[in-house]
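Missing here is one protein chain; the remaining ones are kept as they sit in the complex.
Chain nomenclature is as follows: A and B, assigned in order of appearance, with residue numbering initiated at 1 for each chain independently.
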Amino acid sequence: MRYEAPDSVEGAVALLAGARGDARVLAGGTDLLVQMRADILDPELIVDIKKISETRTITEEKGGWRIGAAVTGAELKEHTKLKKAWPGVVEAANLIGSTQVQGRATLGGNLCNGSPAADSVPALIAAGAVATLAGPQGRRDLPVEDVMLGPRKLALQKGEIVVSFLLPPKPPRSSDAYLRFIPRTEMDIAVVGAGVSLTVDGGGVITAARVGLGAVAARVLLVTEAAQVIIGSRLDEAAQGRLEAAARAVCRPIDDKRGTVDFRVDVAAVLTRRAALIALDRARAN
Amino acid sequence: MAKHHIHAQINGDDVEYLCETEETLLDVLRDTLHLTGSKEGCASGDCGACSVMLDGRLVCSCLVLGCEMHGRTVETIEGMAQGETLHPLQQRFLEHAALQCGICTPGVLVASKALLERNNDPTETEVRYWLAGNLCRCTGYDKIVTAVMDTAAAMRKG
Partner (left out) sequence: MADTATNGHAQSFVGTRTIRPDGVDKVTGRARFGADFNLPGQLIGRVLRSPHPHARIVSIDTSKAEALPGVKAVITRDDFADQPSEFIPAGEMMMNYKDVVRNVMAREKALYEGHAVAAVAATSAAIARRALKLIDVKYEVLPHVIDAVAAMQPGAPLLHDDLFTAGVEPKPDKPSNVAKRIEIKLGDLEAGFKAADLVIEREFKTAPVHQGYIEPHAALASVSEDGTTELWCTTQGHFIVRAHCARLLGLDMGKVRVTATEIGGGFGGKTVVYLEPLAIALSRKAKRPVKMVMSREEVFKASGPTSGATVRVKMGVKKDGKLVAAFAELKYQAGAFQGSPVQPGVFCAFAPYDIENVHVIGYDVVSNRPKVAAYRAPGAPISEYAVESVVDEIAKKLDIDPVDLRLQNAAHEGTKAAYGPKFGPIGLEETLNAIKKTEHWNAPLRKWQGRGVASGFWFNIGGETCASLTVNEDGTVSLVAGTPDIGGLRASLTAVAADELGVPYDKVRPIIGDTGSIGFNFLTGGSRSAFSGSMAIVEAAKQIKSELCARACKLWEAKPEQVEFSGGAVRPLGALAEKVKPMTIADFAKVAGKTGGPIGGVGRINAQGAGPSFGTHMVDLEVDPETGRATILRYTVAQDAGRALHPAYVEGQYQGGAVQGIGWALNEEYIYGEDGKLQNAGFLDYRMPVASDVPMIDTVLVEVANPKHPYGVRGVGETPIVPPLGAIANAMEQATGIRFTELPMSPPRVLKALKEKGLRKA
């Protein structure tokens, strides 16, 4: 098994594109090493991207935020300005695993592991995040909701990596929130994950919204219907009811050791409503 | 397949070792460097018994590759005491009987030290959530939390 740690995006792309056997990107390693140990993966080549500075920085860009794909959850939490701008994204990244895992886990890895239960992805989708990919054909941008196509299935070509994410500029009176359901208080994989991002006007009426739902389908969903039914409202009880119904309607979950179909559908509705209420409070305060 | 030749700093000492790509930092610590204080409870990052500090960041050493360590700094449980003087956390764990079998204790101590270095006045809830990645099956966590909070109070008094 080879290990390479290139210091440029082009170097990483070349290694991955040219690999003959299975080649994997190493960012935080919190999924890759577990799968290697469990004999699920046996890569011939590991490409560590953490030496590529572009993947490790958080910078303001055109009023938004560019976050490197290999920035850790802990680093996100320590970035005061980013946390203030996108509390939902930051709290989602910091729900992954434990303090130890957050010390290593990254947004790029969480997305590219390809699990519909990934904690940070619903929040990124709700935020309208766009992933910048780099591959043998050059760079391209892809909305995060289009990156994960199914369990362990990504829209990435051979040799393509996620370099960074761009969070769009936030209008005033906007905020986001992420909630997940787990049976314990920490450590579990999300049984349902709901990310909501909202903008309100001076009168407290929702003018824009995005909803991301995780662990209730084969991919993390951008739930446009859920957003539409609350725009124009102040998230009163009737709007909350519509929101819940829209969340329910998109769920196509499975029965597994973490939750039943019924449970996931019920809780998806509850969490979407609760996350929206938190986002609303935060948006009003902004 | 040649092994990786790594120079790292471990508990303040310059250390040199060889490792295969698939060996984790935990494997290297325990089997190559004979620092067996960090424990393997699960090898999947779910129990925290292998907790170490990597460049000042609390991590599970079972989730880090040994070959990533070139030029990096690692602190393990073996580096916590200063000569004959136990770290206040270690001392208070003994006084509060915050360990029974002791297998989780190195990981809990490393994690607790990381917490108190960032936040010297944590609430009980903050302590519990910070330590959620450190499984203990013996104590029920009660005396661990008490020992950490008591140490925080003592360290604040200076």
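The definition used in the following text is that a contact is a pair of C-beta atoms (placed from the backbone, for glycine too) under 8 Å apart; a residue touches a chain by one contact, two chains touch by 3 or more.
These figures come from a predicted structure and were not determined experimentally.
Trainee: Which one, B:I6, B:C19 or B:C47, makes contact with the chain that was left out?
Mentor: B:C47
Trainee: From the listed residues A:A19, A:V267 or A:A283, report the one that touches the chain absent from this view.
Mentor: Going through A:A19, A:V267 or A:A283 one by one, A:V267 is the residue touching the chain not shown.
Trainee: Which parts of chain A are in contact with the chain that was left out?
Mentor: So the residues of chain A touching the unseen chain are 38, 181, 183-189, 191, 256-260, 262-263, 266-267, 270.
Trainee: So that we can see where the missing chain sits, which residues of chain B does it touch?
Mentor: Interface with the chain not displayed, on the chain B side: 20, 22, 30, 34-44, 46-47, 49, 76-78, 80-81, 86, 90, 93-97, 99-106, 109, 124-125, 127-129, 131-146.
Just so it is clear, only the chains that are shown with their structure count from here on.
Trainee: Within their complex, state which residues of chain B touch chain A.
Mentor: 1, 4, 20-22, 24, 43-46, 48, 51, 54, 57-60, 62-65, 67-68, 111, 114, 129-134
Trainee: Quick check on the complex: what are the chain A residues that touch chain B?
Mentor: Interface residues on chain A, with respect to chain B: 1-3, 5, 26, 28-30, 33-34, 36-38, 46, 48, 50, 72, 74, 97-101, 103-104, 185-187.
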